[in-house]
Structures are given as structure tokens and as C-alpha cells.
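Sharing a structure below in C-alpha cells format, with a few things to ask.
Yeah, one chain of the complex is gone here, protein chain that is, but the others are all in their spots.
Note that the chains are named A, B, C, D and E in the order they appear, and that numbering of residues resets to 1 at the start of each chain.
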């Protein structure tokens, strides 16, 4: 085992953990002040539940070496057969367990943005358990397990997905779309502005996400080496380029650049470069970033056209961004970074694009269909949505007995703004 | 010296530094808006004072190799006899100095939660200096110095405390209780709600604490290895399990899960796994987490029973959580992780539990008694508490000439909400 | 290549990236609530533009080995001639590219504090592009390129600037002064209080900056070793000492210590220790910190004397702090850390002070003059400043079509506080 | 002319606004307020402790109207703000001597 | 009936509320306000700069009362809100034509 590689993956695991609180702020700032706590708690509930599932059986279903190409095995149940001395490549397997755990947490948390302000908290808890088990653990195996009995996308199809454009972003985006359809629109959708109640929080979230994402992407090299360096540089420059792209769309269309656009553009770039950061060059990353920034900026308007309330644009940013990044590998991958496999612009090869499309499509369809079914099952049994009256009052009060802010404090405890 | 080990401890030191600003937000969000700045500044004052003490004499009193089992020596005064080439195990001693400094900072900062809204800032500054010198530096030596003339808990008693359940959490918790008794209750305690004024800040603080805590716990392996990996996984899963435990208590008792509960549960889990993360298995960590989450959720009600105003539950979370974690090692430690020493559930050995109890009790009593004396001395000399009138007006105005928020800004500079 | 060194510089690069969002909060909290988004977006725009410039030609102009002592060469345009296997010392060159990129981003972002609340966003975008090209890339080459055709300050003058006291802080401070003069004072300056609208954000920013700064300073060892350890300890203790210094000035002058003072003191200490952290001892760092804290606390009043509206004290903190730190090396550098070159207090050598002064002066003059010209050019062409009316209304509304907070949320979407 | 002041429940605001607009009220001024009344005395449990909450959030409307419109405006408000539960609020009417429109200087009826 | 409006210092709010409750006032409406008056002119020093602060935070109460209760309500407020220092506030009384309770439609005395 290599202490340097281990040090970087330990640090990366911590970085990726932080992404979920970061997401809580990115999302939490975007909703109205009467729903921010629930929005944040949807992410924190992922932090509470997923690690327990992961240790009990999730890691095993995703990575236990005794599985097949569709699902891992059972040897790692309860993290059995792992000790401090067990290696995974050049790092302790415990470290790999930790690193991959963080991916599992954030993926389900991402979905919550599609159903802001209206989901029963208990139903969301149940959804996390079922969705992780039925959707995430298998898909993570498909994409991230490169072992002898590894996943079909990683080992048979050999589509490139360096850090999870399919397993994380397309997966979460498709699931978000499905849940937005199951739950329906918020009261007042299209009538009320529902503008972000705290844009500095959105920027804070974007900043923490970007920071953590270096662990996500450069950590996916599973070592401290030139590949990690490439992924790091690409993550920085594609994100920047996507911000430029998104802000340009706004300037052209609305004359002004918004802070919400800046934050969203950064996330769109991070999403798009996730699958591609190990295979494209830094110049290619600029292209990936700009394209993703522009396309996602346009895609967030789709929900108004098609009439689904994907409240915080999980579809527009994660689904669209994930697809863009996954497919652009087929155009921009360089032979030097792929071990000889070219792409349309670098060598004129079209095959890889096809593989990328198959991987993207498979995850999209699998996730959308399964999620829709899970959502409907929860809805018809315990009910997924709170009442209209409660929604108008604000889900924070109703589901958490709290209001986020109480800043009137001048007056002793019984501050003017307390209570219902 | 090993660059990989060094890289991880450098990163860990930065992570642990961030915990104190994280704590400032965790605590700051919980108080009323008229006292948030003072609450945060109590943590920032620890950041200002402790590093200076540490370099001058703190590190020496804790770790200089020329001491005895109760106190370090004087060879490291002013960090004398350390150069870039001096090693501590496989890392440069300077890195170890930095890492341990961060523990010293946060420990005293933790105490401040017990005396929210009412302590003179100058008295708090004086308290930091005295308390670090008289309480923390010796206790850190007892627990963290494994050298030839190391501390009695580490080298004679051989209680397990991987990352500071005793020296940090029981120590701070007992001190918090003592200070809460010295200062007395806030004006309006039990009458006014005194609810958190900014719950997103509480969640931000919890997120930053969790993130930094990976440095605290996995960094305590003082290397990038399988032990660090184990500590990392355990820290993730116990924290999650404790959130589940705390939220379940709320759901059962109040029908709803709060965001304050989620954040508090996470911290309770982090506290409890701190001593245990190097000796229990991931499955054991789930148990430690759930138990700590449940017990701490119940323990925060004690102050109403016994009538002390431990404002932000330093006792309920850090003292109780620290004791729970320290004692549960006696039940859940596995031979594979301890080098052959079993526990009640793993090998049926009861001895270790006794050692754990002695360590916990010794630190608790020492810290409580000394802190009470220090607090009283400060109170009778310069006075520890602000006047009632100032407390009603808000300590931020009185002690810092500031109000935290001024969001009316529409009106030029002289915003409506400015001033007293 | 060394994986441990690589791991630490990867982590450091992520840490330094986070400093710019940290700065956005440090600055954003200090302005009025009607201008916070613009303030933050000035930093985020640096994050959007600089990485693209860096990959296209910035890295090459700063570090390509085919240049001369005043400017790098053109071999690294588009990061040409770098692959995963290319080394820079003991780390992959891609990692060095990433690390240095982060310095470039934050330097220009620092300047924005001097022109808060009144700069056209488009003009700021243009400024970033020109200033980076004409000022930063050359100066970075002077100071940070130690190669065969490296910069004149690094390789001929041999002034010590470990992590960028000149290239980053004096550079940004001088530029800030120039731009403050070009843009003129804010409407209501000196009449309206213009107090910070969100002091917890200022503290958050200070905390994130400090955290990230460990990457900045200890990462500048470009390895995980004793030098990194020294820089780390020095960064911790000088920052603390500077907080103490600043707060003491306040206590003496105003009777009370403010949170803005605590945050500013920390940043002043970080700035001053930046050039010095690799050459002075921890005890020397305490001196550097205290001196910087006191001098910067006094220096922020200069703008009222001389009548320039350096809104958030870029001059008082970064220019003054940068000069203090750069010059104090001439007093406190120890032979053990410099490879034998002493200083006034350590060996009685005065020569180094002269070199330090030349480096500081050269960067100061170059940056001030060039920035003033760039600013004027932008002002007379597209205009740098928004209209008075828009300034009173608030630049967030005008330049970004947004207001930062909307916390009235009780009332459905059309919250009372929305809109203009 | 008269000034009609109404204190209502926040979540009724949209309905009241629409009802008033439908009734031809062209303008009003709204503030956030806190109400104390019979609705008081509700007890909250939080983190294991119990508290009386004496103030509840309200919306406070002011509408200046012609004498002739007073009754219809009052009944429009009471009609649309009513939930039948304690705390629905109050409406009171005050005599107004004169009104001016700042923009034009028009006064009284013309100013509305 | 009359509308009693009082502008008081924020930290006196609890006392005023309790005194009014003791005096039998069953309801009131409260808003946060800023006051400008003789208390103005205080100068603040912050980060080395001096400023005049012209507005100070106040609490604004509105209580609709029977004509008969006006004097006792006014004196209860002035009694409990008084500190004797500049800026204690003002109380003014305005005639009210009518009051309605939204919940029931009761009017005037019955609506209080």
C-alpha cells in the first residue's frame, strides 16, 4: 500500500463528504424561507441513512468481488472480510469503502431538489432506503466496479465514466424527473415567483461543492498521480468555462448576469466534467464546460414548456449536464489519456460515442422507470406529499416544528417573529 | 519520514482547524440574534489565544519528552529543539505540533456553549489562558503522550482513547457544567423560548464539524494507513447512526424530526466515536452511534430537571457523549483492532471497561473541580458575568458594539435596523 | 514523482480554491445587504475567468521554461507539452499547474474589495482579463518561477517571498488603491455608516480563508515535509497573534473588541506571514503576527485621512500587511530556515532587508501604475462605474436583477419583501 | 374618507388581495406584524422544553377608501380572510381628513 | 372606540405586555419600527470612523379599546414603558368609527 495514494484518497473522502452539506446550502438557499430547513434536512437525512446501509449491505452489493456484472456479491456484508491490512489497489480497502460511501450519499441527496417544499419527511426516509437498494447499489456496481466480476458498463461495454457522470448525475437527474412527476407541482407554481430566499447560501453551496468536487473527480484516480493532476486541472477549468457559458446566455438573453446563474453554471460544469475529466485534455475541458454551461442554462427552462415542477432544476443541470459530459467524451477524449482509444475530434473514431450513449441511456431508463415505480408505491401507501394547507403554511413548521430564522431577537426570548 | 503520512497529517491539521469556525456556527446559530457575535467570538478568541500559548509553553507542557506521567517537560518551550528535520514517528515534529494544536484550540472553545449570552469577553479571555494552562495541557499529556515519559492514562492505565473522548469531550463537558454553575442562568431562562435564531447556521456548523472531524479521528492514526481508514469509516457510520438515533427519539416523543435534532445527533455521534474509532469495527460503530444518539437526545433535557443553564448542551452532548463513547469501548473493542485486547462483547473481557471508567472519571473530576475554582476566582475578581440589563439588550451590542445583521439595506447607509 | 508530495499539493490546491469563495463571504458580509451579491460575484467571476486564461496562456506566461527573467515563454500555451507523466520537481506538472492557478484566481479577487458597491460587472470582467495578462502573469513569473529562466526576484535578487507576499498581497493591495482612486468614493461615503450587513458571514469568510491558507502557505513547500510543517505552524501562530494584536488595539482605543476586528486581524496575520512562513521561526512568527495585527488595525483608518474609499480595506490589510510581512523577513529570518542567510535579529545581517524592500517596492510600483492605467482606460471607454441612482438603489438589483435575501416567506410566493 | 386597517392571518393574504382587487380597490399598504389576542397561550415543545408563545405572525393592511366604499371593503376583507378559527383578526375603521397622491399632488378622492 | 398607538423601547415590551394583560387588555397588534426623535444624534465609532445614527429600534403597539378604557390603557402603557431616559416613546389616541372581528363578524365592543 502507498501512503501517498492513501493520504489523497482519505482527503478526497472528506472532501466528498462535505459536498452533501454543500448541496444542502446550494438547494436550501434556492427555496423560500419557509421551506429551507426541510430542503436541507433532505440532504442531511441522506447523510444519516446511507452510511448505515452502506456498512450493512450497500458496499457489498456494489463492490463485493463475488458478484456478477449486474450486482456485487455478499462477502462484504457488514464489511466482513476487511481488516486494516486489506488492500484495494494501492490503498487500504477501508479507505476505498469510505471514498465510495460519499458518492452514494450525495447521489440520493441530489434528487431532493426536484421535489422541494412538498415531500413528507418520513416518505423521503423510506425513499432513500428503497432507492439506494434497488437503484443506486446496482448502478454503482455497473459503472464503478472494474474487478474480475465487475460491472457491465465498466468491464464489458467499456464506456468511459471517470467519476460518475452516469451513476451519479444521470442517475439522480432521471430519478428527480420521475419523482417530480409523481409528486406533481407545488401550490402556486408558475403564479408565484418562488425566488431564492438566500442567494449567498446558494453561492456558499456552490463554493463548497466545487471544493469537494476536487475530491470527487481527482480522487477518482484512486491515487496521487498525474491522472489525478489532469482530473484536477480539468475540473477547475471546465467549471470556470461553464460559468462563463451560463453567464453569457444570461447576458445575451436578459442583459444581466445573475448570481444564481453563476452558481448554477459552476455546478453544470462540475457535472459535465465529472465523467470526462480523466480522458479529455484541459483545452477539451474548456469546450466541455462552455457547451454544458450554455446547454444547461437553456435546459432549465424546459420544465415550463413541459409542465413538470422540477423545483431546483435537477433535470436541467444534472440530467442534461450528465448526458452532455458523458457524450462529449466521444468527441474530445484524447488517445494519450485513454490508453490509445480516440474520439471524433481526436483520431476520428466514432465507436466510443456509441458506447457512451448506451451507458447514458441504460442508466437513464433504469433509473427513471424504477424511481417512478418506487415513488408511486410510496405515494399510494403512506403518501409522499404533504397537504396543500401545510404547503402554504410552510413545510418547515409542519414537518420539523421549526422556522429557519428568528432575527428579531431584540425582544428577549419571545421575539416578534417566533411561532406560527 | 514518510511523505504520505506527512501529507495526511498536514491535511488533517487543516481539517481540525476548521472545526473551530464550524463550532462557532453550530453554536452561533443556536443562540438568539442579539448574541450570535459574542457566541462566535468566544470560539474565535480560542483561535487567537491558544496557538500563542501552544508555541510559548503549551506544547512543551503536553509533549516535551523530559516530563513525567502527569506533565510534560520544558525542553520544547518556544518550540525549542525542533527544526524542519526533527521527526515525530514518521512525520516532521512540526506537523505533529500543528495537529495537536488544533485539538487544544477546539477543546476550550467547546466549553463556551455552556455559558452563552452572558460572559464578559475579557473574563473569557482570561479563562482561556488559565484553563489551558492548568487543565488542558496536563490532561492532554495524560491521554495523548505515549512516549517514554508519557501520560499515565496512555502509558500506565492503558485506557483506549483514540482521538480524545476524555481529553477533549469529557474535559470540555465537565468544564462546561462547572462554568454554567458559576455563572448561573440567563435572564428569562425557562420563561422565554430562546430558540435558535438561525438553524441553517447550525446545520452549516454541523457539516463543517463533521468534515473536520475526519481529520480529528482519522488523523489520530498519525499516518495514512489502514488504521486511518478504519477510523474514517467508523466516524462516518457512527455519526450517521447517531443522527438516526436522535431523530427517532424526536419522532417517537414529538411526532416530528427537527433540524436541530439532526445537527445535534450528528455531533453526539462524532463525540462518542472519537475515543472508539480506532478500536471498534464498523458494525460496532453503528451500535455506538445509535446508543449515543438516543442517550444524548434524552440527556439534553437534564438541565431542566436539575436547573442549570447549560445553554447549548455541552453537558448533554459532549460530557454524556464522551462518557458513552469511552465506556462503550469496553463493550465493543475488537481484538483485531486493539492488538489482542478484547471487550465484553468481543471476547468477554471486563477489565478494559474498568480502565475506561477510571480514565473517564479522572478527567471528569479533575476538570470539573479545577474549572469551578478557576471560574469562581475570575468571578470574584474581575467578574465573569455581564449585567442583567446588558443581557436583555444583547451581549453583542454591549461587548462588541455590533449587531450581527443589518438587512434593511434598501435605505442608503442609515438602514432602518441599524443601531440600538 | 512522490505520491506523498503529490497528495499534499493536490489537497493544497483544493484548499486554495476554497479561499476565493471564502473571500466572497469575508467581503460579502462587510457590504450592505443591497450589494452583497455583486460583491460575491466579483470573486466568483475571478473563478470563472482566470482558469480559462490560465490554461490558454497564463500558465505559460508565468512558468513556461522558455522565457526570460521578466516573463515566461510560450511553450506551455494551452498547457502544451504537459502530459500525465510530466514532472515538476517531485510532483506531476499538472498538479503544479492547478496549485498555481488558485493563486492567480484569488489575487485578482482580492482587489474587488477596494471598489465595493459601484463597479459595472462587465467592466470588472474586462478588468480581470487585462489585469491578469498585463500585471499578474508577469509578476507571478518574477516571484514564483525559480527555474533556469526564472523570474528576477526569485533568481537574481533572491528576495524571500515564500508564498506570495509580493506577488499576491502587495500586488492586489496596490491595484486596489489604484482602482479606488479611479472609481472614486461611494455615494454617502463618510456620511452613512455602511456597516457590515452580516458579520457572521465575515467570520465564515475569515474561517474559510484561514483554513484554505494552510494550503497556500504550507503547500508552497511543494512537498509534504518539514518545511511544510514549519510553514503550517507559523501560519497558525502568526494569524492568532495578529488577532490578538488587532483586538488589543480596539480594546485600548474603543474599550471593546469587535468581531469585524477579530476577522480582520486574522486576515492581516495571514497576509503578513505569507511571505515569511518558510524563513522565520514560530517565535518569530508571533512577532510578525502581533506587529501586523497592530499596524493593520491602525492602517485601516488611513483612508479617512487621505480621502480614498478603499471600501473593504484592501490597502490597510493586504498592502500594509504584505509590506510588513515582506520586510520583517529582513529582521526575523533564521539561518536554519534560509540555508544560512541571516537577518537583523538573527545574525545581524542587514542586506536581506534591502532585497526585501526592493522586491516589495518593485511590485508595488509596477502594480499601482499599470492598474491605474488599465482602470482609466476602461473608465473612459466603456465606463467603470454605475450611475449614482443605481448605486442608491443597490447594485444587486441593477447589475444582477436580484436581491440577496427574501426571508418574509410566510406569504406564499409573493413574499412581502420581494421585488423593488 | 376612511382608513380601513385589517389584521389578518398571513396565509390568507393572497385571497384578501385578490378579493379586494376584484372589488375594485386599487391600492393598499401592507406591513408584517405580530398579533396578541385570544389565539395566545399556545404552548410549544422544543428540544424537550415547553414555552408559551404569546405572539403570532399577522399581516396588517391599510386601505384608504371613500366613505361610500367603507362597508363593501370591510365586508370583502372579512369575507375573504375568514377561516372561522380563533385568530382570524380584526378590522377597524378610522376617519381620514385628507389624502394626497405624492406623484401628482392630487388630493382626496382623486388621490386614491 | 379609540385606537391607542404606542411607540416604546424594545426591551420594555415584555413589561408593557404583562401590564396590559393585567389591566385586562385582551388583544393588540405589534410591529417593529424605527424611531426618530430627540434620542437621535448619538454618534457611533466603528472601525475608526464616526457616524450619526438617526434611527433607533422601537416597538409599535396598536390597541383598539372602548372609550371608557382609554385613560387606563394609556396610563398602563406609560407607566410600564417608562425608564425616564430620552427615547421612551409616545402614545397617541385616535377615534375609531367601527371594529369588526373577522372570525365572527361581531362589531364594535363585541369585537374586542
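Everything below uses one rule, namely that contacts are C-beta pairs under 8 Å (C-beta built on N, C-alpha and C of every residue); 3 or more make two chains touch, one makes a residue touch a chain.
Please read all numbers here as calculations on a predicted model, not as lab measurements.
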item	value
Contacts of chain A with the absent chain, listed as residue ranges	190, 192-193, 195, 253-254, 258, 260-261, 300-301, 304
For chain D, residues in touch with the removed chain	1, 3, 17, 26-31, 62, 64, 94-103, 105, 111
Residues of chain C (touch criterion as defined above) contacting the omitted chain	392-393, 401-402, 413-414, 416-420
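Assume only the chains that are shown with their structure count from here on.
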item	value
Superposition of chain D upon chain E: rotation angle, C-alpha, nearest 5 degrees	120
Rounded Å distance between chain A and chain B, as computed from the means of their C-alpha atoms	32
Intercentroid distance (Cα basis), chain E paired with chain A, Å	52
In chain E, residues with contacts to at least two other chains	11, 30, 44, 46, 51, 53, 57
Interface hub residues of chain B, defined as touching at least two other chains	2-5, 7-8, 11, 192-193, 195, 198, 204, 224, 254, 258, 260, 392, 401-402, 405, 407, 413-414, 418
